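One protein chain omitted, others in place.
For reference, chains read A and B in written order, and residue numbers begin at 1 within each chain.
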Amino acid sequence: MREEAIPYKGIEGIPIIREPGSAAKVNRGSWRLVRPVHHSEKCTKCKICYTYCPDAAINWTPDGPEINLTSCKGCMICVEECPTGALTEEKEGA
Amino acid sequence: MQEFKSLKDIPEQDYFTGGSSACAGCGPSLGLKLALKVLGPDTIIINSAGCMTLLPLYPNTPLKASWIHNAIENAASTAAGARHGLDNMGNEDMNVVVYAGDGATYDIGFASLSAAAAKNERIIYICYNNQSYGNTGFQWSTATPYGSETKTTPRGKENPTGTNIVNKDMLKIMGAHRVYAATASLAYPVDFLNKLSRAKERDGFSYIELLGACTAGWNYDPRLTIKISKLAVRCGMWPLYEIEHGMLNLNKDFSELKPIDEFLKMQGRYRALPPDGVDRLQALINEHWAELKEYNKQRYV
Partner (left out) sequence: MKQTLVTGNEAAAWGARLVRAKYIPNFPITPQTECIETLARWSADGELPGTYFDRMESEHSVMSAAVGAAAVGSRVFTATSSQGLLLMHEVLYIAAGMRLPIVMATISRGLSAPVTLWSDHNDFLDQRDSGWLMFHAENNQEVLDMVLQAYRIAEDPRVLLPAMVNMDGYVLSFTDEPIIIPSPEQVEEFLPEYDPAHTIAKNRPVTVGPPVLDEYSIFRAQNHVASRNALTVIEEVQDDFEKIFGRRYHLVDEFMLEDAELVLVTQGSMSTTAKAAILEMRDEGIKVGLLRLRIIRPWPNEAVARALKDAKAIAVVDRNVAPGKGGIMFPEIIETLFNLNKRPIVSGFVVGLGGNPQTESKVKEITNKLMDDLAAGRPRMEWNDLEEI
């Protein structure tokens, strides 16, 4: 077996992932059929949407939620749970 | 040790990002995000083969903590090894936490779990229970409730009930190991994170079973993950309680349980359960709830 042709990669040849949170750059936007839209005038900053997003696609800012459209998969949990209707559902590509 | 009183107290720093290949609306994925807020980056998550295994996919991971994936039946023993390895090196303040599905916990990994609990290893074992083998497409496990359809307990002419086996009482079994055991629901994140917070400080084994609402398996619109997680608690399908030193503490008590019909209608896995199956299931839930009420604040196991 011509294994001398296979270079030895040391640590790089070991199946580990060293960069924490490297999935943040992966674009899941193509999964969406609908997207959440925030209406700040109705927002009471209760943090429910931020807490319940399964993909951490909502960043919490002093002004309320900020939707990360790279990570958002369009599950609509945030829209469903928002108690004031400050998050509404809109079709992708609208 | 932190004690959270409301959502507003939950730490804002996340050690979990988006970009994983988990389903949109995945309950277990949300559970891990929440858990990591309390556990922090000096944590090793030991994962059993299951849905969560595919959160990291080389070279990407949504975690800002460490992760070891061994096989399906050995998360608890791997965790024991990691725990003692860390302690030997003076890293007692790092957390060792198992995040395993119900199949890996109730079935194939049961011996491994039981021994780790029996030895009171200083680890937190979180079982995300989607009441099936989810990652392989939703097959029956011993955590699948009576009346739920799965791919290996499908409803048919000979068997309209689907799953006609009544579950073992896993919480009581874990309580009998003389460790801390509790249930949790995604719709009650303050309760979940308080339990986790206390588990972090405990000098022994903690078992937390989180109802992992599963949009793909249970067959419901992903937006309903939290509503279903809440209704499960309100109708007694998933009571929130804990057992410590054999004593039962019912965390969320209600004067009356909601009937299960609304809960069943929301999910495709229950929709075709015939009326006598629904009655049997309601009776089982009522029985369990009555037992919990009776033994609340008393010696239970």
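As a working rule, a contact is a pair of C-beta atoms (placed from the backbone, for glycine too) under 8 Å apart; a residue touches a chain by one contact, two chains touch by 3 or more.
Note that the coordinates shown come from a computational prediction; the quantities given were computed from them, not determined experimentally.
Touching the missing chain, out of B:His84, B:Lys168 or B:Lys293, is residue B:His84. Residue in contact with the omitted chain (choice from B:Ile10, B:Ala65 or B:Cys127): B:Ala65.
Residue B:Ala111 is the one among B:Ala111, B:Ile165 or B:Ala290 that touches the chain missing from this view. What subunit A contributes to its contact with the hidden chain is residues 1, 3, 6-11, 13-18, 20. Although one chain is hidden here, its contacts on subunit B can still be listed: residues 41-42, 44, 46, 53-54, 56-58, 61, 63-71, 73-74, 76-89, 91, 94, 111-112, 114-115, 119.
The rule is simple: only the chains that are shown with their structure count from here on.
The touching residues of subunit A, counted against subunit B in their complex, run 15, 17, 19-28, 31, 46-48, 51-57, 60, 68, 70-77, 79-81. Within the complex, the subunit B residues that touch subunit A are 7-8, 10, 12, 14-20, 22, 24-27, 29-30, 33-34, 41, 55-65, 186, 189, 215, 221-227.
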